[in-house]
Every structure is written in C-alpha cells, then in structure tokens.
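I have placed the structure first, in the form of structure tokens, so that the comments after it can refer back to it.
One protein chain omitted, others in place.
First chain written, first letter: the chains are A, B and C, and each begins at residue 1.
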Amino acid sequence: MDLLESYPLLQTIAERYNTWAVILLMVSGLYIVVAKSNMIKTLIGMALFQTSVYLLYLSPGKIIGATPPITDTAFAVYSNPLPHVLILTAIVVGVATLAMGLALIVRINEAYGSIEEDEVVDLVDRQDKAEE
Amino acid sequence: MDSTTLIWLTLAIPTLGAVGIWLADRFPNLREAVTLVTAVLLWGTVCHLLARVLRGERPGTEPIEIFGGIELALAIEPLGMLFATVASTLWIVNSIYSIGYMRGNNEPRQTPFYVCFAVALMSAMGVAFSENLFTLFLFYEILTLSTYPLVAHKGNEDARRNAGIYLVLLLVTSMGFLLPAIIWTAVASGTTSFADGGILASAGLSAGAATALMALYVFGIGKAAIMPVHFWLPAAMVAPTPVSALLHAVAVVKAGVFAVVKVVVYIFGLDYLQETGASQWAVYLAGFTVIAASLIALTHDNLKKRLAFSTVSQLSYVIMAAMVATPAAIIGATLHIAAHAVSKITLFFAAGSIYTAGHLTMISQLDGIGRRMPFTMGAFAIGALAMIGVPPTVTFLSKWFMLQGNVTADQWYALGVIALSTVLNTLYFLPIVYRAFWRAPPEPSAEHPAHGEGPLPSVIALSITGAGAIALFLYPDIVYRLAEAVAAAAGGTP
Amino acid sequence: MRLDVILRVSAKLMIPFIMLFAIYVQFHGHYSPGGGFQAGVIAAAAVILYAIVFGMREAQRVVPPGVVEAMVPLGVVIYAGTGVLNMISGGHYLDYDFLLADPVQGQYWGVFVVEVGVLVTVAGAMVTIFYAFAMRGRS
Partner (left out) sequence: MSTPADPQPALMLADQLPALLVVVPMLGAMVASLLRNGALGYLVSLIVSWVSPVIALAMLWQVEASGPISYAMGGWAPPLGIEYRVDEANAFLLVLISIMAALCITFAPRSIASEIPAQSRGWYYAMFLMCLCGLQGMAITGDAFNIFVFMEISSLAMYALIAMGTDRRALVAAYQYLVIGTIGATFYVLGAGLLFTITGTLNLVDMADRLQPLLGTRAALAGLAFISVGIGLKLALFPLHLWLPNAYAFAPSVATAFLASTATKVAVYILVRFVYSVYGVEVAEAHEIDTAIVLLLAVLAMVAPSIVAIFQANVKRMLAYSSVAQIGYIILGVFLLNEAGLTGGLSHLFNHAIIKGCLFLAVGCIVFSTGITKIDQMAGLGHTMPLTMGAFVLAGLGLIGVPGTAGFVSKWYLIQGATEAGLWWLVAAIVFASVLAVFYVGRVVEVAWFREPSPEAAAPRPVPVEMLAVTWILAALCIYFGFETDISAGVPAEAARILIGGGADG
C-alpha cells in the first residue's frame, strides 16, 4: 500500500482495476473479431467483446458491504439492482446471438464445406463473378 | 365557362386524349381520330383563353399548396399564351403530318408514340401556363421524360444511345442547375411566383450572385440549347421526323427559350438586369452559340443534322435578345419564338416528306428534287428564306425588333452577330434550294427509284405551315399584341 | 449395453435433484436471488445431461422436440398473456396490481405466473438449441 500512496498515478490506475479489465477484454475481443478468419473464433471474440460490456455495467453497481435491495430494517446499504437486471437481459441477448451465429456457421459449413471466412468469401466472390 | 376551368382543361384534354389513344390501341383509324379530336379540342380551348388574354385578362387557378409554401398553380400571362397558342396550333398540323409519316414508313409501336406525344403536349401547356417556378419545373421534367421514349422510338443501338444522351443531359442540367437556382430564388426572395417586373429586385443579392443565379438558369434550362449544353438536340434527331418537327422545333426547345425569357421577364425583371448587368455575359455566350452553331451546320450533309444546328443557332437568337434586356429586344425574342416555330416546323416537315417519299437523308442527294416534289420543296424554300429573315416571312419582323433593341442598348456585338449569322444562314440554306430546283435530278437507280410527292397528309401539313410563315408576316397583329404585353410586363427602360 | 454404468447410475441419481433444484430456484425467486431464468437453465441442464448420457433418441422419447419447440413461444405467451390480462383489467401492461382484486395478491401471483412463463421459454429454448445442434446431420 505504501507504494500506491507514494505514487498517486499508480493509485489512480489501481483504483480503476475493473475498468482495466473491461478495456483488456474489449480490445482483445475486438481484435479477435477483426483478425481471425475462423468463424467460430470470430464469434468467441464477439462474445468476449460483449462480456466486457457486461462488466462495465456490473462493476460500478457493486457496493462493498451492501446487500441485495430487499428492504429490511437490519440493513441500510443496498447494491444497485438495475445493472444486474439489465445485464441479465444482455446475457440472454448475447446467448441468442451466439446461438444464431453458430447455427449460421453450421449451415455455412454445410453449404461451403468450410468455416474459414477467407475461403467462404472467396467462393462467394467466385459465384458473383460467374453470374456477371 | 370560367377561365379557371378552361386552364385546367388545357391539361385535362391532352391527358384524357392520351388515355383515349391508349384505349384505341387496336383500331388505328379510331386512334388517329382521337388524336385529331384531342388536338382540335385543345386548340379550341387555348383560343378561348387567347381571346380573353387579348382583352387584357390574366386568368389563373387557385394555388394548391404542396409543401412549405411551394404551390402548384397555373396562371396565364401573354408570353405563356403565345407559346401555348403556337404549340397547340402546330399540334393539329403535326398530327395530320404524323399520320402520313408514320403510316408511310410503317413505323412500329405507333400507339405509345401518340400517347407520349399527347403527354408531351400536356406538359408543354403546363410549362406555358405555370404560375411559379415549381410548376414550371414540374412540367419541364414531365416534358423531358415523356419525350424520351419518342426519341428512343426506333429502339436500335443508335437510337438508344442518343436517347440516353438526350435524357441524361436534360435531366442533369435541370436537376444540377435549374433546381438549385429555383431553390436559391425561393430562399432569397421568399417566393417562386412569376410577377411583372421580377421578384429578385428586393431580394438583396449582390451583382455577382445575380450573375451566378442567371448562369444557373441559363445552363439549367438545357432545353434552350445554349452551348455547351446543346448537344442533346442533334442527338434527338434520331427520332422520327414528326417528333423532330413538333418537339425539337416547337414544343421542347421553345419550352426552353420560353422558360429563359420567362425567367428574365418575370423573375429578374429588366430593370434589375439593366441595373446589375447580370446578363451581359450571356449575350456573349449566346452570340457565340449563334455563330458557332451556324458554322457547324455548314459542315453537316445530313439534312436533319443541319436543321438541328440551325435550331441551336436560332434559339440563341432568342436568348441573346432576352439577355440584352430592353423592351424592344423582348418583343423581338417573343416574336421569334412564334416565328421560328412556324418556319422550322416547315423545314422539318419537308425533310420528313423527302425521307418518306425517297428515303433520302443527305443534302448531296437532293439534286433536282424540287421537280419531283414541288410542294414540299416550295415550302422548304419559304422556310429557308424565313431562317435568313427575308421578307415577306415572319422572321423579318422578329429580327427587326431584335436589331432595334440592340441599337437602343448600344449592343453592337449582338448587332454584329445577327448580321454575320444572317450571312451564314444564307450560305447553308440557299445552296439546298438551289440544288433542289436548278440541278438536274440523277437518273433513277435501284437504290433510289423515281418518286413523287410525299404522302398527302404530309404535303397538306407542310403547305399550311409554309403559308403560315408568310401569313404571320402579313397579319402579325395577335402575336405582336402579346409580345407588346410581355415587354410591358418586363419593365425596363428602352 | 455399453460400459458406462457408473455414468448412467450417477446421472439417474443426479437428474431428479437437478430438477428439484430448478423448482427450488424457481419458487424461491420471490425471496432470494433466482427466478425463472436461472431455473429454466438448470432444468434444461438436466435434460441435456440425460441426452448426453442416454443418447439423443432416448432423450427425445422422454422430451420430444416438438414439445420443447412449442415451449419456447408458449412461455412468452404466458408472460405476455399475463401482461395483457392486466391491461384488460385496467392496468398498465404487466402492472400486476390489477390482476386480482387485492393488489398484493395480484403482485404475488402476477410475478409467479410470469416467472413460470420465463421458465418454460428458457428451458425450451436451451433444449431446442441443444437438439438443433446435436441432431444436425443425423436426420
């Protein structure tokens, strides 16, 4: 702790460790989406990217030492429930998207015999050219 | 009947006529009858209105608001009345001629041809009677679109390509320049209505801005065919001759110069133009177009091409006169709209008649043709003299007023242009007449068998218009009174 | 008979408890974290475990695909139907105060029914997704 106290910048960085986690996940997720040709990996990157946003919502909602917001005389500090509800919805959306994406990949694999986006797009282009 | 109803009828009659023609598709005789009846009814309606306008009335319709102060409205002023009269009168003659031409050449798809023709005439009426710039623009574009199928009528590669040029150039200029000009006018002056003496005087535009606006109008109204936006007109010559005759000597091109004159008179106003000099550059450009188009005409052996460039040149007479911006020049411009219409349609009728009778398109093939087709070539000679401006043809009058306008405004350049172009006109028209009457016809060959006059309806039509070119010189009263009223509305000092 | 007896027996032991836990999470959602969504996933997990251990054919005999596919929209119909019932009785959409004569009872039963809807949809959706992927290319 001494180290942190003597270097305020370091402390600022350390205090926002949740944000750093978000940024790391977000950037790696986005990178995977952009860089990977394998469609499954792309979807994994996409899921990672979404997860980072879940964290962005959730982490400020947690108050250390607080309880779920069910009114009781024994407790005074409650966590904000709203982010949880929101992110529960977002997770459902994410699952649905992932299922949809995977389903499409299965169909693409059946139609093109590959799940490498480069190869598939190549076949698509060839079909385009053949039509013209 | 009240005037409002009559004005709406001028749009309704050709529209209903188009529907009728379409319904009569299977019965050619009925179809042609419908065309003729429609043309005569329209003419009658227009004449009714003409009588009222000559009594000094300015009838109009209730405006229909479209959006945000933009209205669809029709109103008659003398200039529009003149244009409508010329177009509707010549439509009857042209319909007679078309019957002969289309049947004589066994043209395909005659029903769409007559339908588009009627729609084109409807939009010409709309342009003529437009009360504001929006209405003008609306009918101007309908005119472009309805004439596109007529130009592409033949359907071969050449026709499609040239029709493409026609459509694209006219749409591009109108959307690219005319529409911004109209919106600029609307934003600057708060209205788009045509008004005596112009609406821009109080808009607070600088002289430079007024010049730029004028440029947008002049190039935006591509139908006026000033250089360098003229080349749609030679391209349009792939169309059947009745189209070239009525549309590309009368309705379409006159809609163009008419719109230019209308903008000069009722949007800018002569006072404002004289004050700012916003139109002086256009005088030079129009003058250049007159000379350049005449020179190009000299080089063309194809009769219709030569006529087309002659049209370009003659249209710029009107533009130049309008841009000189004096009352006398405006009278000249107005008269020339009518005068050139009657004369040029005669020339086109003659060209079409020659094509129908002998399938000749080149001037060099016309040796001695005057002996085989005396009526046709007689009318052609009258038309040619009219192009030069020799009395007793009507163009003499219009040129007279133009010259008068130029002298009073010290526009010696414009004066010189008219003089020089008269010489050039002589050079490219008289040799045709000479060739037709004084050279010996070639021996009939397999390729060009001996032939006589063109179809009777065609000969009747061109005789009427040829006579008209002389009659208007002798009895110019109605046209002159309208032109005078236009000049009075324009304002300006002599 | 394949040699996965341990797996089969332990699965047979576990599946009832998984189902029971799902129901617990469902009904206890009123008082503590839980509810239809979690319960639905747990219930679906039980079916999926059954399918993995005993095979697709067996699983689809017990839980036919037609049923689970119908469960997906059915749950939403239960959910949205409750909302519409509220509207019919004069409340806002999903305002349970109006569901029954007593608003407190209305809230209680409203939430309960809605959560059942969620359970049905989520369990159905999860099993449907599993079936769809697992059966692809077999039939």
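Here is the rule we use: a residue touches a chain if its C-beta (ideal position, glycine included) is under 8 Å from a C-beta of that chain, and two chains touch if they have at least 3 such contacts.
Since the model is a prediction, treat every value here as computed from it, not as a measurement.
In terms of the touch definition stated at the top, the absent chain reaches A, B, C within the entire complex.
Considering C:A11, C:I52 or C:L94, the position touching the chain not shown turns out to be C:L94 (whole complex). If you put the hidden chain back, the residue from C:I52, C:A70, C:V113 or C:A134 that touches it is C:A70. Only one residue in the set B:I142, B:A292, B:L420 or B:I478 touches the chain that does not appear here, and it is B:I142. By the touch definition given at the top, chain C reaches the unshown chain through residues 69-70, 72-74, 76-77, 80-81, 83-84, 87, 89-98, 103-104. One chain is missing from the display, and on chain A it is touched by residues 26, 30, 33, 39, 42-43, 46, 49-50, 53, 56-57, 60, 82, 86, 89-90, 93, 96-97, 100-101, 104-105, 107-108, 111-112, 120-121, 124, 127-128, 131-132. In the full complex, chain B touches the omitted chain through residues 64, 66-68, 70, 72, 134, 137-138, 141-142, 145, 149, 152, 155, 159-160, 163-164, 167-168, 171-172, 175-176, 179-180, 183-184, 186-187.
To be clear about the criterion, only the chains that are shown with their structure count from here on.
Taken as a contact graph, the chains fit none of the simple arrangements: neither line, ring, star nor complete graph. When each chain is reduced to the mean of its CA atoms, the one lying nearest the mean of all protein CA atoms is B. Rounded to whole angstrom units, the spacing between the C-alpha centres of chain B and chain C is 79.
Distance between chain A and chain B, defined via averaged C-alpha coordinates, is recorded as 69 Å. Chain contact summary for the complex, chain A toward chain C: residues 68, 70, 88, 92, 99, 102-103, 106, 110.
Of all the residues in chain C, the ones that touch chain A in their complex are 31-33, 37, 129, 132-133, 136-137.
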